[in-house]
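Shown here: the complex without one of its protein chains, the others still in place.
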Amino acid sequence: MGRYLLRRLLQLVPVFIGTTFLIYWLVWSVPGDPFAGKCGDRGCPPNYRAMMTEKYHLDDSIWVQYASYMKNLFQGDFGITFGGREISDIIATSYPNTLKLAVVALAIEAIIGLGAGVLTGLRRNGFLDNLVLVSSLFLIALPVFVIGFVLQWFLGVKWGIITPTVSNEMRFSELLVPGFVLGSASSAYIARVARTSIAENRRADYVRTAIAKGLPMRRVVGVHLLRNSLIPVVTLLGTDLGALMGGAIITEGIFGINGIGRQVLRAIVTKESATVVGIVVVLVVVYLVMNLLVDLLYAALDPRIRYE
Amino acid sequence: MSEQSAPGTDGSGRPSGRLLEVDDLRVEFRTRDGVAKVINGVTYHVDAGETLAVLGESGSGKSVTAQTIMGILDTPPGFVTGGQVRFHGKDMLKMSAEQRRRIRGEGIAMIFQDSLSALNPVFTVGFQIAEQFRVRRGMSRADAKKRAIEMLDQVKIPNAKGRYSNYPHQFSGGMRQRAMIAMSLALDPEVLIADEPTTALDVTVQAQIMDLLGELQRERRMGMILITHDLGVVADVADRIAVMYAGRIVEEADVYDLYAKPAHPYTLGLLDSIPRMDEKGQELRTIKGLPPNLMNIPPGCAFNPRCPMAQPVCREKVPPLLQLGRGRASACHFAEELVNRD
Partner (left out) sequence: MSDPSTASIVSTPPATMPTEAGSGAPVNAGLPENAQKQQKPRGLLGDAWRDLRRKPLFWISASFILLFIVMAAFPQLFTSDDPVNGALSRSRVDPSADAWFGYDVQGRDVYARTIYGARASIVVALLSVIGTLLIGGAMGIIAGYRGGWVDALLSRIADIFFGLPFVLGSIVILTTFNGSGTDNNEWQIMGLVIMSLTVLSWPVVMRLMRSSVLATKEADYIVAARALGAGTGRIILKHLLPNCLAPLLVYGTIMVGSFIGAEATLSFLGIGLKSPVVSWGIMISEAQNYIRVSPFLLFFPAAFLVAAVLSFVMLGEAVREALDPKLR
C-alpha cells in the first residue's frame, strides 16, 4: 500500500511540472509587449518596466523564467499583479467562494443523481425510468451556460424566486440554483452510472447467493447490492469534486460569484500572466491531489485492487 | 395428475412424507425469441441422510430445477407453469415469499459452482458467514464471529481465526469452496443442494471437497442433492442417480444399478463415452448430435434424433417414466429390453 502511494506520488511530479510549464509557456510567450495596456494611456514608466523585467526575468529564456518562478512559488511568493496586488491575496479571497459553491454542487448532484439512479436501477422500465433517462440526456446535452441562463432568467428575473446574482455573503440558499447548474451534467452522469451499476449487479451471482442464504430483501439490496454497485458512483463523485474545485468559470460568471474562475478569466483577458499561472498552479495541484485521493478511496472501497 | 407415475408416491398419488419432493415440475423461459420449455415434468425426491445425484448435460434443466426449489429462479424470464415442490409435505410454490425465505438457509441451503463470483467480493469471508448468525439468529457480533470461526474449522480451513478476515479473492479455489460450504451449513439446514460444486476445481481438490461434503452430510444427517455432469464425481458419493435430458428425468436408479446396467440409451451413451485405459489408441466414443433446442423440442422422445436404437414409435409417442422395480425407472419405450439384456 505504501509502495503504491509512493509510486503515484512520484508520477505526480512530472505531470505537475509538465502542466505548469505548459501554462507558463502559453501565457508568457505571447508575442508582443507584455506591458501593453497595463498602465493606462501614457504607458509604463521606465523604472517600473525595469523592475518588473528584473523580477520576472523577462529578458531571459523561458526556462530561466519558469525555474525562478517556481522557486519563488515554493517559498510562498506568488508574485504581484502588474497593478501591484499580491496574487496570493487574490487567490486567498476568491478560492473559498469557489469551494463553497463546489461543495453545494456536489451535495446537490449526489442527492439527485443517487436518488434517481438507485430508484431506477432497482426498478427498470417504468415511467420513472424513462423520465430519468430522458431528463438526464437533456442535462448532459445542454451546455452549462444555456442551463444557467434559462434558470437565471426564469427563476431570477421572470418569477423572482431567487436573486439573479449571488450576494457577497454567499448565503447557502443563494447557492442552490448555481450549485444545481454547475452540477447538472454530473448529476445526470451519476444517475446513469448508478442505474447501470445497480441494474447489472442485481443479476450478479453474489446477489443470488445472498437471496439463497435467506437474507431479507432489505438487507440483500441495502447491504450487499448497494455496497458493490455504489463503488463506481462514489469514485465518480470524488473525481467530480476535483473538477469542481477547478473553478466554474461560466457559472461564476453568470451568477456573479467572486470565485477563482472569475479571477482567472479576468486575468487572462487583461493579460495578467503571473496571476493566470499562479491560479493555474494552485488548481493543478488541487486536481492532482484529488485524483490521488480518489484512487485511494477506490482501493479502500474495493478490496480486490488493494494488493497491487 | 402427473403423466408419469412418480417414484416415492403411493398409487393414489398422495405424498408419503418425504423430506424434499419435486413433483411434476414444469418451468418455461419466455424470451423475445420464443418460449423455451426448460423443465417438462420433473419428479424426484431426497430423504434425510441420502444423496441424490442429478446428472445431465448443459441445458438439461438440472440447475433450473434446483433454482426453482430454492426460489431463486430469475422471473422473468423464468416462469413455473405447473407442479409442486414439497418440503416436509408442504408445497413451497404456494407459500408466501416470507415463508419461503425462512426456509432458505435453515431448511434448504445451496452451494454454487463458481465460488469467486458467488461470494460478495467486498466483504470478508468471515463477515459473510457470521452474517447468517447475526441476522437470522440474532446473535451478537462477538458470538457470531466465534461461531463463524467454528464453521471454518469444521470445513477444515487451516488458521480459521486468521482467515476470518480474508476476502474471497485471497483464497485458493478449493479453500473458497470450503468457505462457501461453511456459509451454507451455518444454520444447520436439512437439505443441501450442491450445484456443480467441483466443476471449477482441480481433480485432486475435487476429491477433497467431495470427501468433505460426504463427511458433513453423514455427521448432520442431511439430504443432499448433487447436481453435476461429471460421472466420475457421482460414483463415489451418490446413493441414487436421476439422469435428466431436455427437461425431463429419463432414468432414475440406485447408483450400482445405474452403472452396472443402464436402462436408457442416453445413460448408456454417457457411460460409454467415458474414456477407459484399456481402450487406448481407439477413437473416443461420443453421443452424436447436439442437445435439442428447447424452443423446439422434437416430437415423441426428445432423445430420438440422437438415439442409436430409435424406432418409429419413438418419434410419435413420448415415453412415460416406467417403473422397473427396485426403485428403478426409465423413460424409454425399450427400457425393459435394455434392462433384461445380457
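Per-chain numbering from 1; labels A and B assigned in written order.
Here, contacts are C-beta pairs under 8 Å (C-beta built on N, C-alpha and C of every residue); 3 or more make two chains touch, one makes a residue touch a chain.
Keep in mind the model is a prediction, meaning the values are calculated, not measured.
Trainee: Any idea which of A:M51, A:A92, A:V146 or A:I305 touches the chain not displayed?
Mentor: Considering the complete complex, A:V146 is the one touching the chain left out.
Trainee: Which residue, B:N293, B:Q311 or B:N340, contacts the hidden chain when the whole complex is considered?
Mentor: The one listed residue touching the chain not shown is B:N293.
Trainee: So one chain is hidden, and I want to know which residue out of A:G121, A:G183 or A:G214 touches that hidden chain in the complete assembly.
Mentor: Hidden-chain contact among the options goes to A:G183.
Trainee: Counting contacts across the full complex, list the positions on chain A that touch the omitted chain.
Mentor: Counting over the whole complex, chain A touches the hidden chain at residues 11, 14-16, 18-19, 22-23, 26-27, 29-32, 105, 137-138, 140-146, 149, 153, 157, 182-183, 185-186, 189, 193, 196-197, 200-201, 203-206, 208, 232, 236, 239-240, 243-244, 246-251, 261, 264-265, 268-269, 276, 280, 283-284, 287-288.
Keep this in mind: only the chains that are shown with their structure count from here on.
Trainee: Indicate the whole-number Å distance between the mean C-alpha point of chain A and the mean C-alpha point of chain B.
Mentor: It comes to 54 Å between the two C-alpha centres.
Trainee: Going by the contact rule at the top, pick out the chain A residues touching chain B in the complex.
Mentor: Interface residues on the chain A side: 203-206, 208-216, 219, 224, 227-228, 231, 301-304.
Trainee: Using the touch definition from the top, list the residues of chain B that touch chain A in their complex.
Mentor: 70-72, 74, 101-106, 109-110, 112, 114, 117-123, 131-132, 135-136, 167, 169, 183-184, 187
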